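Note that this complex is displayed minus one protein chain, with the remaining chains in position.
Chain lettering (A, B and C) follows the sequence in which the chains are written, and residue indices restart at 1 in each chain.
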């Protein structure tokens, strides 16, 4: 079972927390702890053997500084909604893991602004909502999408190569719950056609970045990043192909980290107990 | 300041330890903890802000299971002795870090069974002992080497491409204090000419392994490993060159980990809080 | 269009080949060439712009040493058969690429010695043959499997986590056309339970190896290998999970290389123009 705590730092926090766990006869399997000295914030993730956690959260509150964020056994049955456009690679990887129950969460539905990926969803009996910007104006489209999402009350919304920029209004509706895979090693090549930019710059590495969506384009706290080597023999097209492999891997890894409650967000940064 | 503890696991250890630290007004900067469930062994590495640690070790002993290994601020001025044969790459890297005081420990002397590397040592005013197997029989040679080492009372003996197998008697004289860089991704290609073996096998990766020396050839607890890709265009000779780069990096990394007290040894394994 | 040639080396080969291509007004887009000096074998892979290749193979034969292996535009529509047991990760990755036509070849059918993966195949309208060792003795089972395979005349048979050892007789039926993903960085941890072996040895890296199947267990020419870092926090079980990710990636990469005619086999080695 997992316990995560984020609060103002002070001397003795670990002791108080661990002592309370011991009093509850809860054995610590593993513990990851970090203090951001500059911000004076304390982060801890505990994995404990199953036991009676009745009243634990309250007891912890008593010893922790005011405003402490405490989650005892945070939702172990997380739900996600996936948003896509036309590229299949990230969605297919998620559908497969969902189907074989190795995702750690359950996919509720997929929303596409194109119909391209409807068939693959149906093959997995996955509800697919085709909400097109040809059908609706941007404002109404986002309203529709938001309403579909809300009815599933997902823990996270995953932009699995959703290629339209979402408005601040939409993002504000699901704060720090939208996860995006950006097809570049941020902060390099922000914006459109990063592979074209990378190709023209003649870089020797390309990468991908999974991050929470904030309201600045391709900003927001970074969860995971990876790269692969490229060279002159790559065209912009083969860079895209290679990039898709790494995008799939990075998003899969980021989802695993988030779903396992290993990611803490504060300011524009994350603490990730990988 | 660092505190490392290794002991039998039991409920409440983290709490007892952290509470004692709090009582001593010692603030935990970071904490890494691990429990080997199979062996029921508890490992913790604490980094604490400087403070008065008078009596801390004793107080800890009282709450920890019998046989607990406790080190409060383990030797912060570690000393090492380096043993070499003819290849320069690992030694030179160590001498440079030592000279610029970024090694984290101080090199006391270098022992070579060939004179090849004497000049580079002298350029850094580093004592070099040439103890040759042409000069002495194996038993006497190891006696001599052991005596030179002992007079410097080093924390660790680093085999920086020392190409002779040391006898159990020698190893027993410095248990779990001899660190070797093996020019292969162990356990593949144990023994001599691993690059030749790798070349003939047509592998696509070669690696290097830094490990403590036990009495089985190329066995002993592994500290760090890395690999690099190779292909058909490599000859056995260019594989050696490429391998030397990775050997240097792996040994440097392993020494950093050991010197910073991040490595725990038990049985034939390590816990490394990297 | 691709041209691959493998033959005895001699002075002027590249010139003769390139001159003939020029005579045919065939423009070289890219060329990768290698000579194994020890074995005196010449390998070349040419990518040329489309054009009239009538009579090209014959003209090339005239200038090349006897016994030259020449393939002009080798089967651009390759077919593969996949064999599986219970693990889904490699198969699902292949089915997805096949469905979205990014595999570069077409999967003809899947043969499983368990029924576990029948449903996922059916979701992709992929013929699935359940041929069980409970149903048949080993000899008859392999006969049946070989017959199913033969009726599809595949270019390659892919063992996507097929967990039974195939007899020399079966392997001889499809020489150097069977590709296996081995869940280890060969030659380390040959045989069963490599992750258990890796865990007990306390390695800091685990890997996967894609190779052609010869008749020695886990031997055969290596096509591709990759690794990922692991540490003490991994259990044998989480090592398996991590390993499955790398197995999927390595097999996908190996298939890409083979399907794009980038892999030459000779002796127990490969030349891979990646």
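Note that in this section contacts are C-beta pairs under 8 Å (C-beta built on N, C-alpha and C of every residue); 3 or more make two chains touch, one makes a residue touch a chain.
Everything numeric here is computed off the predicted structure, so don't read it as measured data.
Which shown chains does the hidden chain touch?
A, B, C
Kindly state which of the options C:14, C:68 or C:163 is in contact with the chain not pictured.
In the full complex, the listed residue that touches the missing chain is C:14.
Which residue from A:1, A:227 or A:242 sits in contact with the chain not drawn here?
Of the candidates A:1, A:227 or A:242, A:227 is in touch with the missing chain.
Under the stated touch rule, tell me which residues of subunit B contact the chain that is not displayed.
Within subunit B, the residues that touch the unshown chain are 30, 88, 92-93, 96, 99-100, 102, 120, 123-124, 233, 241, 245, 249, 252.
Spell out, residue by residue, where the missing chain touches subunit C.
Output for subunit C: 11-22, 25-35, 37.
Name every residue on subunit A in touch with the hidden partner chain.
That gives, for subunit A, the contact residues 34, 36, 185-189, 201-205, 207, 221-227, 231-233, 268-272, 274.
As a working rule, only the chains that are shown with their structure count from here on.
Among the other chains, which touch subunit A and subunit B together?
Where subunit A and subunit B share a partner, that partner set is C.
Got the subunit A residues that touch at least 2 other chains?
Residue numbers touching two or more other chains: 30.
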